[in-house]
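As structure tokens, the structure follows; a few thoughts come after it.
One protein chain is absent from this view; the other protein chains keep their places.
The block that comes next holds subunit A.
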Amino acid sequence: MYGFEAMTFNIHGGYLEAIVRGHRSGLLTAADYNNLCQCETLDDIKMHLTATEYGPYLQNEPSPLHTTTIVEKCTLKLVDEYKHMLCQATEPLSTFLEYITYGHMIDNVVLIVTGTLHERDVQELLEKCHPLGMFDSIATLAVAQNMRELYRLVLVDTPLAPYFSECITSEDLDDMNIEIMRNTLYKAYLEDFYRFCQKLGGATAEIMSDLLAFEADRRAVNITINSIGTELTRDDRRKLYSSFGLLYPYGHEELAVCEDIDQVRGVMEKYPPYQSIFSKLSYGESQMLDKAFYEEEVKRLCLSFEQQFHYGVFFAYMRLKEQEIRNLMWISECVAQNQKSRVHDSVVFIF
């Protein structure tokens, strides 16, 4: 795996790469989205989706359909595909595939902890968790009162344990430090994933470092925008930025001191790849930023399929599929709530 992937990659990775490329061709196309956007009811959506790869998952659903069912079934398909690939994978691909799920794990942990903080029912919360980020003792999270307990009780058994080293405090949990915990965990996770990919070397390292750098930069921007006007200090904010990516380190210095969205824009426009994203937005606007970032991400993910013999395709496929599920959720919500005029607001075409 050191620059000579073409010679040896197919021994272990060839079958799965073929599988993932096959899955990729099952992604919905722009024509599918156009048809979906014209649907009048959720049944129409179901009818259209049964003609796609989602057919077997949706065809046995009785007719009054809910958005959640559609999303659930589509996610189920993704999970099934993921599990199949994980079963077939050998080292180091299996580790790589596991890394992909850690992000969901962090989200799930945060979801449960925040939920219990607000006295929600654990079962209800568990249903909301992303199935890819489930681990054995996840429901036990509800028991913990502070970070230290959280770590000691539950997370020490999970792959997230190493990422926790920076946020073990005995403070009681509240919304603010849960959010900080999420970002610290995410930072540690991204850095670890980045290191892992660098270790793999070859085209995987090349492509994944690009994709992960984009992810890190996007998080940096989001952290900055979300922390504007909160009591988070500049130093704390800087601590949450991942230590790689295009913005590292000088961009981070500048982002850390930003006071409003236009300053963020000023910082980002110095970096040519992000210039195009921000040039689509008008001044002072941050609503469309998410969509712009998603579009850019999808573009980059699609490009990773242009190269062969690397693991980036697995990451890209999972991300694209998640984007597709987000799209489907948005479309079905719009259809269900008769908001068809807004249907194009948040849909990112994949092809």
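Please note the rule applied: a residue touches a chain if its C-beta (ideal position, glycine included) is under 8 Å from a C-beta of that chain, and two chains touch if they have at least 3 such contacts; residues count from 1.
One rule holds for everything that comes next: contacts and distances are computed from a predicted model.
Enquirer: Pick from "Nuclear cap-binding protein subunit 2", "Response regulatory domain-containing protein", "Serine/threonine-protein kinase 19 isoform X1" or "V-type proton ATPase subunit a" the UniProt protein name of the chain that isn't shown here.
Expert: "V-type proton ATPase subunit a"
Enquirer: Of the residues A:Leu27, A:Val71, A:Leu86 or A:Val122, which one touches the chain left out of the display?
Expert: Touching the chain that is not displayed is residue A:Val122.
Enquirer: Which residue among A:Leu86, A:Leu153, A:Ile228 or A:Leu246 touches the omitted chain?
Expert: Within the whole complex, the residue contacting the unshown chain is A:Leu153.
Enquirer: Pick from A:Thr69, A:Ser94, A:Thr114 or A:Thr140: which residue touches the chain that isn't shown?
Expert: A:Thr140
Enquirer: For the chain that's not shown, point to the residue among A:Thr8, A:Gln59 or A:Thr90 touching it.
Expert: Only one of A:Thr8, A:Gln59 or A:Thr90 touches the chain omitted from view, namely A:Gln59.
Enquirer: Against the chain that's been left off, what residues of subunit A make contact? List them.
Expert: Missing-chain contacts on subunit A: residues 35, 38-40, 43-44, 47-48, 50-51, 59-63, 122, 136-140, 142-143, 152-154, 157.
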